[in-house]
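After the structure tokens below, expect a handful of questions from me.
Right, chain A next:
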Amino acid sequence: MSDSSFEPKIVAFVCNWCTYTGADLAGTSRMKYQSNVRMIRLPCTGRIDPMFIIKAFESGADGVLVSGCHPGDCHYTAGNYHARRRWILFRQLLKFVGIDESRVFFSWVSASEGKKWVDVINEVTDTVRSKGPFTNYQKLNKEFTING
Partner candidate 1 sequence: MMRIGVFVCHCGENIGKTVDCPTVAKEAIKLPNVVYSIDYKYMCSDPGQNMIKQAIAEHKLNAVVVASCSPHMHEKTFRKACAQAGLNPYMCEIANVREHCSWVHDNVEEATKKAVDLIRMTVERIKFNFPLSEIKVPITKKALVIGGGISGIQAALDIAGAGFKVILVEKEPSIGGHMSQLSETFPTLDCSQCILTPRMVEAYQHPNIKLYTYSEVDNVDGFIGNFKVTIRKKARSVKENLCTGCGLCVQKCPIKKAPSEFDEGLANRPAIYVPFPQAVPNIPVIDRTVCTFFKTGKCQMCKKVCGRDAIDFEQKDELITEDVGAIIVATGYKLYKIDKKSKDAAVKGYGEYGYGKYKDVIDGLQFERIASASGPTAGEILRPSDKKQPKKVVFIQCVGSRDPSKGFEYCSKICCMYTAKHAMLYKHKVHDGEAYVFYMDIRAGGKGYDEFVRRAIEEDHVKYIRGRVSRVYEKKGKYIVKGEDTISGVPVEIEADMVVLATAIVAQPEAAKLAQTLGIPYDKYGFYAEVHPKLRPVESSSGGIFLAGACQSPRDIPESVAMASAAASKALVLFGNEMLEREPIVAKVNENTCVGCFYCKKVCAYNAIELKEIKDKKGNLVKVVASVNTGLCQGCGTCNATCPSKSIELIGFNDEQIFYQIKAL
Partner candidate 2 sequence: MDIGYYPGCSLTGTAKEYDQSIRRVFSELGINLVELDDWSCCGATSAHATNHLLSVALPARNLSLAKKQGLKEIFIPCAACYNRFVVAKYEMEKNPGLKKRVEEMIEEKADTDIGIVNMVEMFQRIDKELILAKRQKELKGFKVAAYYGCLLVRPNSITQFDDAEMPTSMEEIIKLTGAEPVDWNFKVECCGASHSITNMNVVLTLSKRIIDDAAENGAEAIIVACPMCHSNLDMRQRNISKQDSQHKNMPILYLSELIGLSLGLDKESLGLGLHFTDTEPVLSRFSTAIVAKE
């Protein structure tokens, strides 16, 4: 267990059509969740470049969540499928640059799953909090930062 005052930074890359709207729904329904997450809206999870995730860790994130439409429901036919395919290659890249895979989370949240969004965020936040700050990577990064 890490320092109890530690509050993790979570970055969420979400698609515009499903998860973003699902998160809107959590809001309109006044559901509550932990405030650690910062959302970045993209048209589709297919838009997610693995570099975004690395950049997020570089910028101090302790955990990253990628969330989009359920398989088969992608607004863009197959974008989330490509996202998942790339994820396989991306795993290797993550290991290579020294990122702890278990800090990257994937989920499917549809436009109607406000509750699920809340659960996912709380769970991700709790998990990352218990892992503690991602200091290893941030330290590593400070030593080797290539600015850009």
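If you want to know what made the cut, all candidates are chains of the complex that A comes from, given by their letters.
To be clear about the criterion, a contact is a pair of C-beta atoms (placed from the backbone, for glycine too) under 8 Å apart; a residue touches a chain by one contact, two chains touch by 3 or more; residues count from 1.
Keep in mind the model is a prediction, meaning the values are calculated, not measured.
Participant: Scan 1 or 2 and return whichever one touches chain A in the complex.
Facilitator: Only one option touches chain A, namely 1.
Participant: Give every residue of chain A touching candidate 1 within the complex, in rising order.
Facilitator: Answer in residue numbers: 9, 11, 20-21, 23-24, 26-28, 30-33, 35, 38-44, 46-52, 55-56, 59-61, 75-79, 82-83, 86, 118.
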